[in-house]
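Here it is, the structure in full.
A single protein chain has been omitted from the complex, and every remaining protein chain is retained in its original position.
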Amino acid sequence: LEPVAVVGASGYSGEELVRLLSRHPGVDLVALTSRQLAGQTVETVFPKFAGLRYSQLAFIESSVDKIVATGARTVFLALPHGVAAEYAKPLVDAKLRVIDLSADFRIKDAAVYQEFYGEAAHAPELAAISVYGLPEIYREQIRNAQLVASPGCYPTSAIVPLYPLLKRRMLKPESIIINSLSGVSGAGRTAKVDYLYVECNESVRAYSVPKHRHLAEIEQELSNAYGEDVTVSFVPHLIPVNRGIATTIHATPADGIGLAEISQAYKEAYANEPFVRLLGEKGTPDTKNVTFTNFIDVAWRHDPRTGRMVLLSAEDNLVKGAAGQAVQSLNVMCGWPETTALL
Amino acid sequence: LEPVAVVGASGYSGEELVRLLSRHPGVDLVALTSRQLAGQTVETVFPKFAGLRYSQLAFIESSVDKIVATGARTVFLALPHGVAAEYAKPLVDAKLRVIDLSADFRIKDAAVYQEFYGEAAHAPELAAISVYGLPEIYREQIRNAQLVASPGCYPTSAIVPLYPLLKRRMLKPESIIINSLSGVSGAGRTAKVDYLYVECNESVRAYSVPKHRHLAEIEQELSNAYGEDVTVSFVPHLIPVNRGIATTIHATPADGIGLAEISQAYKEAYANEPFVRLLGEKGTPDTKNVTFTNFIDVAWRHDPRTGRMVLLSAEDNLVKGAAGQAVQSLNVMCGWPETTALL
Amino acid sequence: LEPVAVVGASGYSGEELVRLLSRHPGVDLVALTSRQLAGQTVETVFPKFAGLRYSQLAFIESSVDKIVATGARTVFLALPHGVAAEYAKPLVDAKLRVIDLSADFRIKDAAVYQEFYGEAAHAPELAAISVYGLPEIYREQIRNAQLVASPGCYPTSAIVPLYPLLKRRMLKPESIIINSLSGVSGAGRTAKVDYLYVECNESVRAYSVPKHRHLAEIEQELSNAYGEDVTVSFVPHLIPVNRGIATTIHATPADGIGLAEISQAYKEAYANEPFVRLLGEKGTPDTKNVTFTNFIDVAWRHDPRTGRMVLLSAEDNLVKGAAGQAVQSLNVMCGWPETTALL
Partner (left out) sequence: LEPVAVVGASGYSGEELVRLLSRHPGVDLVALTSRQLAGQTVETVFPKFAGLRYSQLAFIESSVDKIVATGARTVFLALPHGVAAEYAKPLVDAKLRVIDLSADFRIKDAAVYQEFYGEAAHAPELAAISVYGLPEIYREQIRNAQLVASPGCYPTSAIVPLYPLLKRRMLKPESIIINSLSGVSGAGRTAKVDYLYVECNESVRAYSVPKHRHLAEIEQELSNAYGEDVTVSFVPHLIPVNRGIATTIHATPADGIGLAEISQAYKEAYANEPFVRLLGEKGTPDTKNVTFTNFIDVAWRHDPRTGRMVLLSAEDNLVKGAAGQAVQSLNVMCGWPETTALL
């Protein structure tokens, strides 16, 4: 059994990690840490986990020494950006494997991090060695990574449908416009008036227009796919569901590219991927079909009236968009079947 | 008092008309009709209206003769498309004023109606004399109209932010991409599994991609504004709220047009409109601020990274997107203050 | 016009007061106060009120001197308990009329306040002169009151259906069991994790079992009705709606009392009340029929199998359960039609 720790397990992503790791046959969860919750058991903090495998495990303090002392060999960091880097550095130095769910190591270019996050990159030397934890694209690099930068929720929902098409230069990159709708768990378990039930229920609103932080990550990966700098439009919206992201992408195909080529590209890229479900030219992704799963559903249309493609995706922001994808990377790193604990 | 009838008052738009007309000091609601509900009182059908002005009014059958016999001078039609035309023709012949909430008279070009609705236009001769009931654009024509084609919910949310900019040729029309998110009341009070609580709650999905019927109406009005045929992309989404549409529009400004010109155009167009609230370059429309009101909130951003504008709007699909706007037209037609019963 | 101030207008009840007073033809809202919001306009704080009557009114600081200086003759206090008393005392001394929405003056017996609120009564001398602001019961006393203690949301939903039956000694008081289900706005606009969207959505839970603070108020009024001390069971539940309380009461009728007597008692008590809608022996209160209104719907059943009555009510916790009822008291105090601004 792989001894695993989760640092910062009090938020929604941390909680989801506990849920997934509880049913993972290859994992021994040796530590959960949280500054506020130290000393409390899992079932006290998360009553829903009472009666399950780790219900009696007590949270410990979030100290690197204590984490190392537990014998953990792989550590998930479910911490705010900036804080994650503080833990990642000593853990990597101690030769532990780190799967970080924050933004700290996703952005390879420190200037881009500075631009989008408004502060200096926290550990550019680690960002340099990190692997972007999207197994559908970086599976081989994840296999031997010591530090995985697990992707953001919006970026996953946009990169999965766009990457194979840009890689094959089937879209005009400057035409790409991404609209995303996210459930409220994306805002985290933080006591802010804006995320109170009454403020979110019966409410729909765009936010962070036109420059949400996740653009940094989206454009980095789309540029990698295309081989040139790609700049896109992205507008996220907050909608009253607990979980789920639905993303709608508009893009103009490259000259000579039609529906058949797009469909073929998706088949080549994803037909064998266990977590990418291709719904095709007629299917419709719906968040209710993917919540509580690690699937991302993808469908596409051609609009002969405008000549544009519409790409649609749906995922659970806490699973494929966070904890599930992180466990998927763990499975890759450990050489286990990639679907372990995720189906 | 203006004697008014509502035909087909059993759906959500009809119910909303009753709510608004109940508090209208200039109106005498003389008839509500419904095939299924004939003989029942308002308070039996809509328990929420018990104790209000028309709670004891009984529904009558939806026959033109009976409607005319009530002495109604203005008739609202809240009927499915196709059916509306059957009523509009004899009512117009009988010299009554008709405010139709269906699509039957919105589309001036019968071929376009055929293309988008999959059936022949039901009364092209009436479509020819109808006025599109968006007072912010057609106020003067509405004043003397005998037949008003009250706009659709999505079209209102898109046309209000786009019209003044296209009129001034400030946007490149081929760049326009419209994403809309609508509450479930937009689907009507119809017993279909797709709209059950359990099927819509914790669900988000795009639908009718890429050719929703409302495109016909949106493009007609945007073409009117621009003076040339305009073709746009439009993707609607169903989201779990009762009421409200949030629309996010991406468009590239014409050469030489920047944020200042856009802001100025909005001020010129709407500063004196009682129901268009300009939230400016920093505000964010949120459906919770407009539900149960006739307001449409509009904001806008310039994205220097892509050069595009993002236009944002929010409205209540049943009020500004349906019944409220129809009452606004009534106020115009009757020469009353336009906000009567609507603030 | 009556000059009116609202103190502590930043919460949900305060916001609802602004909404109702905005359409009140007899009121001139001369001041809104809030420590945090001083200097900001209504439309900045509550974007939904942009374009309405008081949108440009600026919040002032919550100082008694400043309130008095505005010329207000009636002051609504929408403050936490304890804080309300601090304002009420000097305002009453200054001969202003005060309508307090907190619990500070509802409980006549200081020992009971101490027992349920865990602190000494804040101004027992004012509690002694206050009138419990339920117009259906205390209309005459409200008319000349200087200090109205506007009822709590749960108490209103329980007292309205129980009072006339206890007054007539038609129920065995020791048999009364009250279950209530409340929307989340009842918890106030306070940034607490427990009331985040994700924590309340898809969640139902009882709380404060078996001794919620509102029991003090419920029992006081039921005892007044019955003429002897009445002790009841009360269990509130939090449910995922913004607004609305549904209350289900079980009670055994007194000997010789049946459905006919109960129905007759309700008719005697409430047939002429504009805000109590009697749905009778077959109707079913539903919060969706009362939200955004000042109505309370009441229905009842007899269960021959157990011999018990079931009494059902529904109200909007922010309107009949708070701001609307307070405005109803204002109307009574000012001699206006009681439904002014409330229908």
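The first chain written gets the first letter, and so on, giving A, B and C; residue counts start at 1 in each chain.
Criterion: a residue touches a chain if its C-beta (ideal position, glycine included) is under 8 Å from a C-beta of that chain, and two chains touch if they have at least 3 such contacts.
Every value quoted in this text rests on a predicted model; they were computed, and no experiment measured them.
Asks: For the full complex, which residue in C:Ala38, C:Ala110, C:Ala206 or C:Ala254 touches the chain that was left out?
Replies: Of all options in C:Ala38, C:Ala110, C:Ala206 or C:Ala254, contact with the hidden chain holds for C:Ala206.
Asks: In the complete assembly, which of C:Ser10, C:Ser55 or C:Thr291 touches the absent chain?
Replies: Checking the options C:Ser10, C:Ser55 or C:Thr291, the one contacting the hidden chain is C:Thr291.
Asks: In the complete assembly, which of B:Gln114, B:Ser208 or B:Asn242 touches the absent chain?
Replies: In the full complex, the listed residue that touches the missing chain is B:Asn242.
Asks: Given the contact definition stated above, which residue among C:Val241, C:Leu278, C:Val298 or C:Ala323 touches the chain not shown here?
Replies: C:Val241
Asks: At which residues does subunit C meet the chain that is not included here?
Replies: Given the touch definition above, subunit C has residues 174, 177, 179, 181, 183, 199, 201-207, 209-211, 231-233, 235, 237, 239-244, 246, 248, 250, 284-288, 291, 301-303, 305-306, 308, 310, 312, 314 touching the missing chain.
Asks: Residue by residue, what part of subunit B touches the chain that was omitted?
Replies: 12, 183-185, 189-193, 195-202, 240-242
Asks: Please give every residue of subunit A in contact with the chain that is not shown.
Replies: 23, 47-48, 50-52, 202, 274-275, 277, 279, 283, 286, 288-290, 292-293, 295, 297, 343
Heads up, the rule we're going with is that only the chains that are shown with their structure count from here on.
Asks: In degrees and to the nearest 5, what turn takes the CA positions of subunit A onto those of subunit B?
Replies: 180
Asks: When the C-alpha atoms of subunit B and subunit C are each averaged to a single point, how far apart are the two points in Å?
Replies: The answer is 37 Å.
Asks: Between subunit A and subunit C, what is the separation of their C-alpha centroids in Å?
Replies: 46
Asks: Which positions in subunit C touch two or more other chains at once?
Replies: Residue numbers touching two or more other chains: 202.
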